[in-house]
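As you look at this complex, bear in mind that one protein chain is not there, while each of the others sits in place.
Up next is chain A:
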Amino acid sequence: MNQGWTAVATWHWVANDENCGICRMAFDGCCPDCKLPGDDCPLVWGECSHCFHIHCIVKWLNSQQVHQLCPMCRQDWKFKE
């Protein structure tokens, strides 16, 4: 087959916001600790439907002594399956 098409696209996370609520960096970029976006610095969603860079939320949760709350809505944080 002779015919072909090399098309150009940009990839984006399907999220209800542009920036991570914790580090304020773009979801399509990466968290301050990472160098490469996408697979290397993925997003995770909570059951409250808020999402963050995985590294950001893990860091946040580790810093919470008693309850593990979503930093946006203050509900109990549970990773969405």
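Methods note: a contact is a pair of C-beta atoms (placed from the backbone, for glycine too) under 8 Å apart; a residue touches a chain by one contact, two chains touch by 3 or more; residues count from 1.
Rule of thumb we're sticking to: contacts and distances are computed from a predicted model.
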*"GPI ethanolamine phosphate transferase 3, catalytic subunit", "Globin domain-containing protein", "Phosphatidylinositol-glycan biosynthesis class F protein" or "Anaphase-promoting complex subunit 2" - which is the UniProt name of the missing chain*: "Anaphase-promoting complex subunit 2"
*Using the touch rule from the top, list residues of chain A that touch the missing partner.*
1-15, 26, 28-29, 35-39, 43, 45
